[in-house]
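Structure below; questions to follow.
For this view, one protein chain was removed and the others were kept in their places.
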Amino acid sequence: MVKIREPEGNVKLPLSRPIIGVAGKTGLWRTMRPIVNGEKCTKCFQCEIYCPVNVIRVELKLGITIDYDYCKGCGICEDVCPRGAIIMVPETGE
Amino acid sequence: MSQKIALTGNYAIAYAVKLAKPDVIAAYPITPQSPIVEKLAEMIESGELKALMIRVESEHSALAACFGAAVAGARVFTATSSQGLLYMHEVVHWASRARIPMVMAVVSRTINTPWNIWPDHSDFVDQRDAGWIMAYAMDNQEAFDLTLQAFKISEEPSVYLPVMVGIEGFVLSHTAMPVEIPDEKLVDEWLGERTQPYVVDGLEPKGLGPLTLPEDTEDMFYGIQLAMESSKKVIKTIDSEYGKLFGREYGGLVSCYYCNNAKYVAIAMGSWTGDLIEAVNTLREEGYPVGVVRVRFYRPFPREDLWEVLRGIKGVFVFDRAVSFGAWGPIFTDLVAGLAQYTSKLPIIVNIVAGIAGVHVSAEDFRNILLSLINRVENGLEHGYFDWVRVRR
Partner (left out) sequence: MSRSQAKLPLPYSARDVVLPGDASCHGCPIPLALKILSAVFGEKMILVIPACCTSVIVGTYPGQSLKASIIHVPFASAAAVASGVAQALKMRGINDVQVIAWAGDGGTADIGMATVSGAAERNEDILYIMYDNEAYMNTGIQRSSSTPRGAWTTTTPIVGKSENKKDVAKILIAHNVPYVATASVGYPHDLYNKLQRAKNIRGFKYIQIHAPCPTGWRFDPKYTVRIAKLAVETGFWILYEYYNGKLIISGPSKPLLDSSKRKSIEEYLKLQGRFRGITPEIINSINEYIESNWNWIKKYLY
């Protein structure tokens, strides 16, 4: 019913493709950084569900990992954790 | 089998759309375009036309729905006039800058305030900067042919721009003329299935129209200008191919009448050119060396073709059925700007704005205006000028 053909000539089309970090390394926006206490964590998944930037991963065997390249330090993970297993500390830039 | 039937301009367009086999039609009624939508609805409900119709709640939504369907891979069509066209103006830009092929018919009607349903070209030319290819018909047969060709022009990979086809409201839209409808199978072979530069249908993740920084955006818009240039050749090729297949060829971007050995040339667009030609007919018989050039495609503006015809001409008389308040007529403006790119010695070019808001300009009126213009030039007129002739008052 429809054929897709590239336009002829040097044409720039207004199309975007999925990419991680489209706004750069948003980890640089942080002033606070989440730190996980593995002992208190019960792997309830609340932090992973509620993280708006999708950088927290809960693995049942490995525990919590956070991609600090993109974590903006909003603190929602600290606020939703029922066990106090994540706390926000000032970001020192190391 | 081709057949010849008496059709109003509106129905001629509807029959052309039927042959183009669109998938989705979204339109909103407005006088004088409503019969197009009504006819298409009838064709769909009777099963003659296998398409889905979205009976939208406004013109803005009509073009928006067509845009969505086109982006998702459907051949689409809509039609409108005047206030409706102005209401969808935002989406007119959105579509051409997205480089998405589609076709729209504009049944011209002037613009409010005050209420007035009669024709001039103001609604049509109001879209001139948006990046749509714009064609205007002189009679119902041409309205049919242009509408059908519009689908093919629009889906050409060196073009990929939407196309609008204009006719005058009531004068053409509600007047019946004989129209020859070509054979369906021949049209299918010639037009083929839809082609477009990209599709957003969920199969592969992508986004259309993201926030884009200045340099990239300028590159995209520059592409539209280049496509407009490429489209000139495409329009001529399609016109002549159509002529070979279906028997009617119109001369490309412009049509010339009596231009051989002409000293004066009148330029116009639309159905009132018919009355102009009638006037020139009698003037020729009386020995005046006058010709007519009819602008068929207003965008891309055919400056090369016009320069071809006008280069040796003494007096050029441009009749505009629209005006840019504070300045002058649109064809005059683009013509002078176009010719100035070929020469610093322009012929005498006079702009006559007339027929605004549906005022009828007869062959007699044209004859009188032309005679007075020719007289002025013969008696030493040194340069062109602008005049708004309100006939019969």
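Letters A and B name the chains as they come in the text, with residue numbers starting at 1 for each one.
In the analysis below, contacts are C-beta pairs under 8 Å (C-beta built on N, C-alpha and C of every residue); 3 or more make two chains touch, one makes a residue touch a chain.
Computed from a prediction, not measured in an experiment: that's the story for all the values here.
The undisplayed chain touches these shown chains across the complete complex, A, B. Of the options B:Leu7, B:Ala20, B:Val37 or B:Val71, the residue whose C-beta touches the omitted chain is B:Val71. Of B:Leu7, B:Val24 or B:Leu148, it is B:Val24 that touches the chain left out of the display. If you put the missing chain back, the residues of subunit A touching it would be 1-2, 14-26, 29, 42-43, 45, 49-55, 57, 60-61, 67, 69-70, 72-76, 78-80, 88.
Listed here are the subunit B residues that touch the chain not shown: 23-24, 26, 51-52, 54-58, 60-62, 64-74, 76, 90-91, 94, 200-213, 216.
As a working rule, only the chains that are shown with their structure count from here on.
For subunit B in complex with subunit A, the touching residues are 23, 73-75, 97-99, 157-158, 160, 193-199, 205-210, 212, 216, 219-220, 223, 226-227, 230.
Listed in rising order, the residues of subunit A touching subunit B in the complex are 1-18.
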